[in-house]
Structure formats: structure tokens, C-alpha cells
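Before I ask anything, let me first share the structure, which is written out below as C-alpha cells.
One protein chain omitted, others in place.
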Amino acid sequence: MIDGYKRLMNVEPPPAPEKAKGFFTDTSLCIGCKACEVACKQWNQLPADGFAMTGNSYDNTGKLGATTWRHVQFIEQAKANSNRQDQRWLMMSDVCKHCANAACLEACPTGSLVRTEYGSVYVQQDICNGCGFCVPACPFGVIDRAPKHGEFEAGTAHKCTLCYDRLKDDMTPACAKSCPTASIQFGDVDELQDRARRRLGELKARGETKAQLYGMPEGEEASEVGPLHAFFLLLDKPQAYNLPEVPRLPRKTMGQRYGWSAAVGVGFALVGALVFGRR
Amino acid sequence: MGAQGGGEGYYDYPVVRRPVWTWEVPAYFWLGGMAAGAYVTASLAQKFGSVDDQRAAADGYYLAAAALVPCAPLLIADLGRPERFHHMLRIFKPLSPMNLGAWTLTAFTPVAVARAARQAADGGLLRGPLGALARLVPAALLELVGSVLGLALGGYTGVLLAATNVPMWAKSKVLGGLFMASALSSGSAAVTLQAARRGVPDATLHRLATLEAAASVGEMAMLGGYLMQSGKTARPLTAGRFAAPFWLGAVGAGTLLPLVLHGFAGRRRGRMLRSLSTAAAVCSMAGSLALRWTIFEAGKASSEDQAASFDLSSR
Partner (left out) sequence: MGSNMAENHPVGFRWPMKAKERGATIIHVDPRFSRTSAAANLYVPIRSGSDIAFLGGLINYVLSRDLWFKDYVLAYTNASSIINDQFVDAEDNGGVFSGYDPKSHTYDNATWAYAGAPKHRPARDETLQDPRCVMQILTRHYARYTPEMVEQVCGTPKELFLQVAEVLVKNSGRERTSAICYAVGWTQQSYGAQIIRAAGILQLLLGNMGRPGGGIMALRGHASIQGSTDVPTLFDLLPGYLPHPAVFKGDDTLETYMRESAVRGGYWSNLPKFMVSLLKAWYGEAATKDNEYGYQWIPKLTGDHSHVSTSAAMADGQVQGFIVFGQNPANGSPHAGLQRKALTQLDWLVAVDLYETETAAFWYAAPEGWNPKDIKTEVFLLPTAGPAEKDGTFTNTQRLLQFHDKAVDPPGDARSDLWLVYQLGRRLKELYRDSTRPQDQGLLNLTWDYLPERPDPRWHIKDEPSAETVLKEINGFTVADRKLLPEFAALKDDGSTACGVWIYSGVYPEEGKNMARRRVKGDGWVSPEWGFSWPGNRRMLYNRASADPQGKPWSERKKYIWWDAAQDKWTGFDRPDFPETKAPDTPPKPDGVGVDLHSGSDPFTLKADGRGWLFAPSGLKDGPLPTHYEPLESPVSNLLYSRQDSPVAKRFTRKDNPISPPGDPEYPYVVTTYRVTEQYTSGAMSRWIGWLSELMPEMFAEISPELAQEKGIKNMDWIVVSSPRNRIECRALVTRRMRPFRHNGGVIHEVGLPYHWGYKGLVTGAMANDLVPLSEEPNVYIQEDKAFKCNIYKGRLR
């Protein structure tokens, strides 16, 4: 009976947890070559999704999605009609943050989204029923549901897997492997965090005043979603990279919201009791 | 010194993703809510009301059962992989409003149907062995359990939307309360409507109308709170494409008009009372559909509002 149920719902025991793995993406080293984007699509056999130019600098990808799990941003900065000596061209390779408290995972009603033994957040394709709840839950707009009638994995949710399959074979994720300048650094999250702190120190010392880390345990941005297992060294404020200042974890406010609807329900019941009772 | 062309953020790309849900979802919210409202109203009448009240409100059980029938199909139709709908029940995970909702609907539907069957048996509509079987159903217990489940069903939908990062859904604290109120007002309205058609004693009709009006008042209060807390974020709702259906439908027809009509109905009796109550009930039911639909659609639009997302996630 129980087994029958487990088989119907294909429930499996999870593997034993290991040291958390993740990315430190140091945007000060990014040269915008997009090797990471291509390597990701190649390894995961994601289809090309559209041959349209955006006109937004060299970014013709736009945003992350069901068939784009790495996205390189190109931010052109130069004060209007300045002599351009303040000119900057910031590049940043965006990816799923594998949040310590993952909104997508908490939202998932089927348990398709799981925390893997590497501490990453992973969509089990055979479980996902495409309810779509994780999509608006993610504060970073990462995960998306593939079109219901498209040719690629129709109707289920997709995002970076942290190359789960490669990790299983002790291989570095394809994107980090292909990055020529070590802008994407893969490893044990705690070790990467120390490295990031040191790196920030160096850059500050070099006068990179705007440099800041995003997604570190001590950062305010981690106050709700927790440390990001894929975190960043940025050269401008998070918003410049479309990153929320303090990403929200819906769970944090859910109780309060339930409270109000409960209050209304109870209130109605009382009124009802009074109305009918008064005769 | 923002990115070329863009404002504070990265060009004008949205921060969060647009929800993939379609019309089935608001339709389900509306029907489920009404079912919940009707069932609770009926049960309140059973517990506290007079014999007339009980007889009049009992139709709520039929309404609840009827409204619940299309709910599950609607939800399944909206899935990316409908054939895997049962994975919703793979685990019990109240942390996920959608999982909670799935279990609630699964539990509430049979209860409502059973209670309706009992009603049919008692009313002599259901005879023979089935009738006999139905008469075994423990009415009082189902009324209590069903009411709790019903309130859960009516109450979780708004919270589900609020438990996202869509600015217009997530910003306010009271979206859950608002949907709950709307569920109860429309549900009780449905009962009132049926009672008016059946021509129940004026006193009973007055009591039902009062209850419905109370729900509408609550709904109005919640709406006020919702709009105040949402502020600029609610612009896609209060201005633009969805403004008309929202102000006229959700606010006007959904709350103001019913209250006005009930006001008129106040001391009136007979046909006049019945037609006023009918009108009020229809408005409130239509209004709550408008409310669900506009907030749902406008919310999707707000997911593409970069500034709203930054505002939602600012220190």
C-alpha cells in the first residue's frame, strides 16, 4: 500500500549530503566572451532560443530562462556627452543563485525542486508537473517553465542544475570550466567566500571604490534568502545588474498574510453566529 | 550613471519572471471561493439559525458541491504537465500554499459532496439504497470539518499569490484577507440568491442579506487596506487596461452596489425585498469574479515593472 503510493508518486530516499559547492563570479575578471553561455547550452543541449538583436549593447540574450541558464550582461556606463574618460563597460555572467533559503524550492508543491547533496537547488524533471509556482516565487527571475507545447522538455520548470551530472563525475561545471579568465570560480562555498573577501580587499586597495560582494552570509541581501551559493563580486550597486537590493523570501511574510485571511474568516463566522443567533 | 538606455536597473528588463498561469486560475479562485462561502454560510445557519434559516441555507450545500466540481479540472488544465497532477499529493508540504491548497481541495470536495448528498436524502431528492447510504452521513460533523476546510480553501488563494515576488501580489499584507472576504461575500450571496428565488420568509432573507452585507463591508475594508499598502505598485490595477473592470466591476458591483441595494432593502418586504436581494447578490458574485480576474491579470503585468520590483525589495 505505502510502497504502491511511493511508486505512483516516485518517491526516493535522498543521497547523503556533502560539502556545499557553488560559484564565486568575480565580475572584475569578466571579459564578456560568453563562453560560459555557450558551454552551458552545449553541455545541457539547450536549444538556441531566438535570433533577434536587442540593441542593448552586446547582450542579445536578455535574461535567464527555461533554455538559457547562463546570461552575460553588458552594462555600458559613460556620463552623457562627457569626454568619456569615466567610461566603463561592465560585464557579468548571471546564473541561478542556488539560494540557501530558496524561494522556488519552498514554493514547489510536488517536491520536484530539491536541495542536492552538493547544497544546490535542483529540478527533478520526472517529478515536476509544471504548476508554475516556482516561477514568480524566485526573487531573481531565474527559473521558468518551458512552453507547454514547445519541443524542449515541454511544460516543466528549468534552470541551472549546477551541472549535477558533471559533479557526479567529479567534473567542474561546464561554464566555470570554459571561463578563460577565472571570472567564474567553482568550489566549496565556504572556501570561495574567504577568497571573495580577500579579493574585495585587493580591489578596494586598488581604488575600486564601488566594488562590493553580493550574496555573502554577512550581506544584508542574505537576510531573507540566506547566503547565495552562487554569489558575485560587483563593480556597482546590485540594481545596476538587475539584482534586488534585499531579495525577499515569501515564507517570511506568509504567516502574517494567513493571519489576515484567518481573521476575516473567523470574523465572518462570528457575525454569522450573531445574525442567525439573534431571534 | 545607469546602463545605456535603462533607468536604475539593467535596461528595462524585468527583475522577476512573469507568471505562466492563465485564466483557469482566477476562474478556480472564484468558484472555489464561492463554494467555500456557500458551505460556511449554510453551516452557520444549520448551527445557529431557525428552522426556516436552516431550510433556506441548506441549498448552500448543493451550491458548494456544484461549484467545486469544475475546480480540480481547472487546476489540472493549468499545469504544464497535467498528467502529473497527482504529484501535488506526493508530499504533504503546508509550507507551500499550493500544496496546502491541493490537499484542502482534495479533502473539501468529498466532504461538500457528501453533505450535499445527505441534504438530498433528507429532502427526499435522493431515494433508494443511495439515499439510505447518504442518510448515514454524520451531518453535524461534516458541517464543522467542512466549514474549517472551506475557510482554508477560501483563505489560501490570496496568500498563494502573495507568496510570490510579483510586486502587486506580494506588497500588501491583506491580499489573503481580501480574497477570503470576497469568497465569503460571493458565497453568502449565492445562498441569498437561491433563497430569494425559493421565496423564503422575509426574516430569513433579511438575515442572509445582513450576513452578506457584513462580508461586503469586510471586503471593502480589505480592498482599502490593499490599495493603501500597495501604493504605486498597484498602478496596473488602478490605472490602465484593468482600471475599468476593477473600479466598476470589483469595487462598484462587488462591494458598493450590494451595500446600497441592501440598504434600500432594509425594512422592505415581499417581492421588493426579494428582487433587491437578488440584484445585490448577483452584483456581489460578479464583482468577486472581476476582483480575482483583475488582480490576477494586473499582477502579471506588474511582474514586468522593474521599478516596482526594486521598490518591493528595497531596504
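The letters A and B name the chains in turn, as written, and every chain counts its residues from 1.
Throughout what follows, a contact is a pair of C-beta atoms (placed from the backbone, for glycine too) under 8 Å apart; a residue touches a chain by one contact, two chains touch by 3 or more.
Bear in mind that the values here come from a model prediction, so they are computed numbers and not experimental data.
Touch with the chain that is not drawn comes from one residue among A:Thr181, A:Ser223 or A:Gln256, which is A:Thr181.
Of the candidate positions A:Met9, A:Cys33, A:Val114 or A:Ala154, contact with the hidden chain is made by A:Cys33.
Those residues of subunit A that touch the chain absent from the view are 29, 31-35, 37-38, 41-42, 47-53, 55, 57-58, 60-61, 76, 78, 81, 83-84, 87-91, 180-182.
Keep in mind that, in the parts below, only the chains that are shown with their structure count from here on.
Measuring from the averaged C-alpha position of subunit A to that of subunit B gives a distance of 33 Å. Subunit A makes touch with subunit B in their complex at residues 8-11, 54, 56-57, 59, 62-63, 65, 73, 75-77, 79, 86, 103, 106-112, 127-133, 135-146, 148, 154-157, 220, 239-248, 250-251, 253-254, 256-258, 260-265, 267-269, 271-273, 275-277, 279. By the touch criterion stated above, subunit B contacts subunit A in their complex at residues 1-5, 8-11, 13-21, 40-41, 44-45, 47-50, 53, 78-82, 84-91, 93, 95-99, 102, 147, 151, 154-156, 158-160, 162-166, 169-170, 173-177, 179-181, 184, 203, 207, 210-211, 214-215, 218, 222, 303, 306, 309-310, 312-315.
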